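Here the complex is missing one protein chain, while the rest keep their positions.
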Amino acid sequence: MAVLSERDAAPKADPGPAPRRRSAPLVLNAASILLGIGVWWALAALGIKIPAPPEVAARAVEMAGDGTLLDDTAASLGRVLAGFALGTALAVVMGFLMGWYGPVRALAEPWVQFFRTIPPLAIIPLAIVLMGIGEVPKIFVIFLAAFLACVISTLQGVVTVDPTLINAARVLGAGDATIFGRVVVPASAPFILVGMRVGLGSAWATVVAAELIAAQEGLGFRMQNAQLYYDLPTIFVSLITIGVLGLAMDRLLLLAERKLTGWQEQR
Amino acid sequence: MAVLSERDAAPKADPGPAPRRRSAPLVLNAASILLGIGVWWALAALGIKIPAPPEVAARAVEMAGDGTLLDDTAASLGRVLAGFALGTALAVVMGFLMGWYGPVRALAEPWVQFFRTIPPLAIIPLAIVLMGIGEVPKIFVIFLAAFLACVISTLQGVVTVDPTLINAARVLGAGDATIFGRVVVPASAPFILVGMRVGLGSAWATVVAAELIAAQEGLGFRMQNAQLYYDLPTIFVSLITIGVLGLAMDRLLLLAERKLTGWQEQR
Amino acid sequence: GGGSEASNEVRFGYIGDYNGASLLAVAEDQKLWEKHGLDATASVFTNGPLQIQALGSGDLDFGYIGPGAMWLPASGQAKVVALNTLGNADRVIAQPGTGSMADLRGKTVGVPQGTSGEMILDLALRRAGMTKNDVKVVPMDASTIVSAFSAKRIDAAGFWYPAIDTIRKQVPGLVELAKNSDFRGEMEFPTVFVAGNDVVTGQQDKARRVLAVLREAMQYRSANAERTVELTAELLEKDPAQVRADAANVQVLGAEELDRLTADGTVRNWLSTMDSYFAGTGQLERSTGPENYYTGDLFTSAGQP
Amino acid sequence: MAGAAVNPKIALDGVTKSFDLGRDRLVALDDVSLEIADNEFVTVVGPSGCGKSTLLNILAGLEEPTAGRALVDGVPVSGPGPDRGVIFQQYALFPWLTVRGNVEFGLKIAGVPREERRARAEHFIDVVGLTYFADVLPKALSGGMRQRCAIARAYAVNPAILLMDEPFGALDALTRVKLQDQLLSAWDQERRTVLFITHDVDEAVYLADRVIVMASRPGRIYDAVEVDLPHPRTEEVRLSAEFTALRNRVWNSVYHQDNDRALPARD
Partner (left out) sequence: MAGAAVNPKIALDGVTKSFDLGRDRLVALDDVSLEIADNEFVTVVGPSGCGKSTLLNILAGLEEPTAGRALVDGVPVSGPGPDRGVIFQQYALFPWLTVRGNVEFGLKIAGVPREERRARAEHFIDVVGLTYFADVLPKALSGGMRQRCAIARAYAVNPAILLMDEPFGALDALTRVKLQDQLLSAWDQERRTVLFITHDVDEAVYLADRVIVMASRPGRIYDAVEVDLPHPRTEEVRLSAEFTALRNRVWNSVYHQDNDRALPARD
């Protein structure tokens, strides 16, 4: 019983090619990175006491050669991934609970904002007392940083969801759980992704602090260790590795974002 | 020439009272804070080596009495306010430029995300080399933290603005500057406020690192200084003052948010 | 920054404990700066390496560092212009019931890397015929050592007073397996004053006057121990009892005593012992040699009218 | 099919709804009582802003009356439910779901098995003539196509009560007539209870068993016109003299309210 079935059926298809994806951003990305390296080189050449790119590159090759770099990267990456995944997952759930249930928000929000202002270094002693010196407290510190960075954003996302969409779901029979999974999460995807990107940055920025806790390897550990010897090339290699890994994970998040928020009308 | 002027004129006004503001959240806030203090006290009592609330309170009274607390607070607050204001202001402008002009985004985004992963501690040596040991590098470190925490959120806000609103402004004759000030900023206010709240947390969390740079007073300095003698009550007083100030400023932001995003249909 | 040869301004960095602050507290109280025509501003730091960096960038003229940072001047980044005290606060501590260093074999030992705590642990292990490989060394931040040891998460630590006092409150039965004085003659733990390289070469006169101030303050400190503690506590806004306890673990050096130790080469010996220690840890690739970074003659000459 | 049924399917009992406008309170509905029998088709017309949508929202369980009660099957309405399908004035499509995803949404929640869900969605997408656009996101639909998608979504869950807020308002004349006829024939077969808001007096008369005419200032029921035209309604009925008479009767009811309203002074 197709009342209007022929109405919009089979519009004339245009055989013309779809517009090509612009590759300009990637080129500019690359240009920007080259420019940054140029500035760094110039600073080094101007006599500021930082190692020049070739020196750092040589050290990187050396560290890659003896396996340190790989081991460190693996150790830190594991911690960051674990902490980040747990932190953002909890942040999304807590963000929903806080946005949805007034009392949860009233109870939790002061502490979230309180702990956000406390540097991770100050948390470490307590983490050790409660969790020892193994992997758990390290991941916990990273988890906390990612969680705190992400939760405000998801909370705002939940609060900002267009209520008519929630109403539409409710009149279709959706309960709270369905609304959370099928309406609130997709509708606040832009906020959740901001939260995840900020949380990712925090997770990596905290890995150095986390690896103060009796780490035996890891990029943060290597950096602190090198600081004792004022071994600037090693510090730079660790920092840059952290930055590059952070950047790569961020690009993955952006890809995910494009998938998840493609429904949006964006500029 | 009032074609419809009488149409909706003077609807019958209802003399009934407007619904009272609920004070429940404040009560719950307070309950939550009391609960937190209770947990702390219990932890202290259970033999975890942290000072109990009365001990910390006594130290706080002492520090308030001799003026240290006030001086420290004033010093840190000044730095945080300056760094936070500069950082978030620049973040809003950069967020707009990055969201609006593709090339700016392509050039800036890798660096923003790169520096987000670098802990503030690692920036300090460079800040000293370039800016000395006065107030400038301290404020710079805080500024950087606030900026980096805030910019991703405002960028997302700009990208997410409903394009029909931008179109509506353009057909009314608005240029880019007007669209930025009168459409993008209000429309992305929820994102900007998330950015500011996260940036505020980062600014306070960074004050400790910033005051490593030859600070003579300040809450972060006091904390580190107290660490030399392992003076836990003083550390706690500083931490809690930081947390409470952060919380108070956050509440101010929330008030601003309510003013700025009251137009939104929210749950 | 840059030097200010003509001016009388002196920018002095220090750390807020007895070692770092006592001479400055005395100089202030006794108006020694004015006496030598100097206008000093003292900035407090929380560690030594940051001061070395500030010396390098010209933001400071003089600073104070502990033994753990001695490899920095040794590698040419600053000059040691005067010795200050000999540290006596470092210990290897272990959980109750530990009998000797040998009992630590295979145990977890926390240590703040690059500090005198690591130095004492190394010395103690060597004396017991062991190396770092015989125990499980975990590098940790100082504040985390307190938590970890108190919570019995580590079995031992290379650490120092007054932080050990805090731990003792939680673990009254902790045992001390080694202390600085065990290694008298073998190795000393000097705290020193440092200056920027160009301050020593370019502004000799000012440096000499600063050293004259320090010498007179040393004299006063040796003669008026209790008063110095009070002055220091006042400067640091700390409880005098805390500072007194701190001072108890310090052997102060007098100016004449230092002249003597410099003249007979003792100081040079101490410093080269440290150089080889740091060479062993890998922190110091090549020492410039004490004669190149310790300006003992300048110190001595500052005492002569 | 009289107005006052013995066991009404839907009943409003002295419903008043007022909104807080800051300055004063606006009475959107003033003491509205209405009974709708099972299987009755009621249309509502009235000036813009007279409270039609508010009335529908109260029945849907999306707004609570300030005073009075709304009953469905004799039970007070306490929230939305899939027994009452709603087509919103602003469509409220889920922008992240395709047309098919939107239409299947309610069926998924109801746990309809995949096969049947597919088929049912397909059917209703066909009914509204969006077959070619089944896999397209809402942002690629025209205004009228969005509205049709919302219609299909509501039809798909096959609710006992349909609450429709200007459902055909954005459709061209032809599409409109077809969907009117489809709605009537489905209603004939499945005997749903329908509350249908429209601005088109012809449409109101053509579809209804009873036309409710509302007035504003304050929002209230001004008139109710029984429509005893034969079923099924055909083009013939539309051209009949009875139809024209009823149509004029409703028109006058709307005009008349305006006349007695031209008098009061402006506020």
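As written, the chains take the letters A, B, C and D, and residue 1 is the first residue of each chain.
Operating definition for what follows: a residue touches a chain if its C-beta (ideal position, glycine included) is under 8 Å from a C-beta of that chain, and two chains touch if they have at least 3 such contacts.
None of the values given here were measured: they were computed from a predicted structure.
The missing chain, though absent from the display, is touched by one residue of D:Asp73, D:Asp181 or D:Asp200; that residue is D:Asp200. In the complete complex, the residue from D:Thr43, D:Thr131 or D:Thr193 that touches the missing chain is D:Thr131.
Only one of D:Ala154, D:Leu171 or D:Leu246 touches the chain withheld from this view, namely D:Leu171. Contacts to the hidden chain, counted on chain D, fall at residues 19, 21-23, 45-49, 52-53, 89-90, 131-132, 135-136, 140-145, 148, 165-166, 169-176, 199-201, 251, 254-255, 258, 266-267.
Panel shows chain B; residues 1-11, 164-165, 167-174, 178, 182-183, 186-187, 189, 260-265 of it touch the chain omitted from the view.
Heads up, the rule we're going with is that only the chains that are shown with their structure count from here on.
Taking each chain's centre as the average of its CA atoms, chain B and chain C sit 40 Å apart. Counting partner chains per residue, chain C has residues 143, 146-147, 150-151 touching two or more of them.
For chain D, the set of residues touching two or more other chains is empty.
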